[in-house]
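Okay, handing you the structure first.
Removed: one protein chain of the complex. Kept in place: all other protein chains.
Note that the chains are named A and B in the order they appear, and that numbering of residues resets to 1 at the start of each chain.
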Amino acid sequence: MRVKKVEKFHPTEWLMRVSAFAGILAIIFIFIFIFMKAAPVFAGSGLKLITGSGFDSQIAEAFDAPADAPLLSFGMSGLIAGTLLSTLLALVIAGILSVGAAITICELAPKPVAAMLLSVVRLMASIPSVVFGLIGAMIVVPFLENTFITVDMQIEFLAFFQMTGRNLLASVIVLAFMIAPTVITLSADALYSVPGIYKETGYAFGMSRFRVIQKILLPAARSGIIAGLILGAGRGIGEAIAVSMVCGGVGMIPSLSHGIAAIFTPVLPLAAAIVNKSEAMSVPAVESALFACGALLLLMGTLFALAARFYVKQFTYGGIHEV
Amino acid sequence: MNIDFVNVSARYGDKQVLYNVSLSIPYRSVYALIGPSGCGKTTLLRSINRLNDLIPGFALSGEIIIRGEPVYAMKNKRQIQNLRLKTGMIFQRPNPLPMSVMQNMIFPYMEHIHASLPEARRLAEEKLRVVGLYDEIKDRLNKPAYMLSGGQQQRLCIARSLMLPTDILLMDEPCSALDPISTFKIEDLLSGIKKNHTIIMVTHNTEQARRISDYTAFFYMGRLIEAGSTLQIFSAPKQELTQKYITGRM
Partner (left out) sequence: MSNSLHMGVFMKYKERRVSSAAGQLYSWLTAAVVTAVCLLILLTVFIMGKEVLSLDFLTKEPNPSVMDTENTGGISTPIVGTVLLTLIGIAIAFPISLATAIYMTFYRKNGLAAQGLSLAIDVLSGVPTIVIALFSLAIFTNPAFTFLSTPVQNDGGIIEKAYGRSFLVAGLAMAIMILPFVVKAMSEALRAVPRAYMDGSMALGADKWRTICKIALPASTRGIVTGIILGMGRIMGDTAIVWLALGGTLRMTGEQPWFSPDNWLSTLRNTGSTLTSYIYYTSPAGEGNNLSVAFGAALVLILIIILLNAATALLGRAGKNEEEGK
């Protein structure tokens, strides 16, 4: 029998109830303030903000413009392209690396080796982004410069951009290894949570170990792996510091007409742009432009977060694993 | 073409679960393995297609001979995969994979055999008829298999195991999670499958063993106590333990 109890009044309980909603307050204020500060540039640029280009020179002009006639028209297509391209390519590499590594950890490696691999992944996840950037600038950038980029190539592309080791590819490599630990951890979780009976079923059909992994475990873990990739994408678009150290700092759109050399185009993703141009922030127009970058990032980040939420909910309540 | 167990002992790590079991199972019969929980009958069943190999620490001595081949002398992975392929296995809980009914049916077939998709579908429909499922679910073939009832899922799993060129069917308490009507349907279809399969079934249900099996073996504490025709075991058991078990006094 259940007795309905009279709940006593606890001041601490009410304190808890009130402070629980700080999160809602924070996200609302973030949206309000970012968009408020970005409003002048949104109004001044219109749709050209997304379609136009020339962000780098516009920032320089806005910085020098007189205070009573601020320049508020910016074109961020290069920044958006840089963000999407670097994240997408990094995601492809991270995905390829992560699925394989997760399979090794969950299915192939003997227990002690798997435990070791798992702690390596955890360790990698906790390396600060600035250290990734430092290693990128120290190792990846010179490596690209010395191995792939020749003087002839630099001369050939001088009309378009200055080709150095700081470019799209460097950003992609650095981002890929920053994202990979997240994707590996979530993929491994998903593989671990596939019911053991599926595996036995496969073996009982006379399938080999890897066929069981490939045809039964991976499809069953697909949702978890995709959720990991979505989270990784969110991290990729928002990464500012590490990317700003290796991206080249010029908001160009890599052009397919340059062939494979397009991956050596210097880029400037939105998040990196905020860091790179933050010193010019004392000028209100520049400040507003950087907040516009932030607003675009906020929208993308929210989109990924909602996608992950929707996907995980489906994954959890879809009942795919119910027998 | 019998299945012969010769002096089979088995252990998981330090824990011995089977002691010197010797038994011969005639071809195309239904053979029931009965006994209280933990008596080793499931271990014996899963040893036949070497599924226990997946469990760390499992070790078996003695030999199991199927179709004249010593199973535990197989070293080659391909031989073991072939053995499992020709030995269907039905688990305690229905185990459809997370895909549609039709995909479940053709999955193991396409996995092993060079065949076109229409061929596989045709065969799948034929096998679904064998288990009496086709008419019940013919409009749901592309729906997820987990949407079927438990009994339908189990019959789906039986039909799926018939897709491969199996001649032995191992059943590990296939009806323990099912209601009486589903149980009856499965018992019923076994008599049809028996025509070209040897069926070895672990069961807790002595009545079920009495109803459908030709032979029965009684296990207790990892030892084979008594084996013989079902008629003899249930009407005139030679051992007192067997007598106690089948009359429910244990």
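By definition in this document, contacts are C-beta pairs under 8 Å (C-beta built on N, C-alpha and C of every residue); 3 or more make two chains touch, one makes a residue touch a chain.
The structure displayed is predicted, hence computed values, not measured ones.
The chain we do not see here touches A, B in the full complex.
In the complete complex, the residue from B:K75, B:H114 or B:R249 that touches the missing chain is B:H114. Among A:V41, A:I59, A:L72 or A:L117, only A:L117 touches the chain left out of the display. Between the chain not shown and the residues A:A22, A:L47, A:A69 or A:I260, the one that touches is A:A22. Mapped onto chain B, the footprint of the missing chain covers residues 78, 81-82, 86, 111-115, 123, 163, 165-167, 196.
Summarising the interface, chain A meets the missing chain with residues 5-8, 10, 12-13, 15-24, 26-30, 33-34, 36-37, 96-101, 103-105, 108-109, 117, 119-124, 126-135, 137-139, 177, 180, 184, 208-211, 213-214, 234, 237-241, 244-245, 271, 274-275, 278, 290-291, 294, 297-298, 301-306, 308-309.
Keep this in mind: only the chains that are shown with their structure count from here on.
Centroids of chain A and chain B (each the mean of its C-alpha atoms) stand 50 Å apart.
Listed in rising order, the residues of chain A touching chain B in the complex are 197-201, 203-208, 211, 215-216, 219-220, 319-323. Chain contact summary for the complex, chain B toward chain A: residues 49, 51, 54, 77, 81-86, 88-89, 91, 93-99, 107-108, 111-112, 144, 146, 153, 164.
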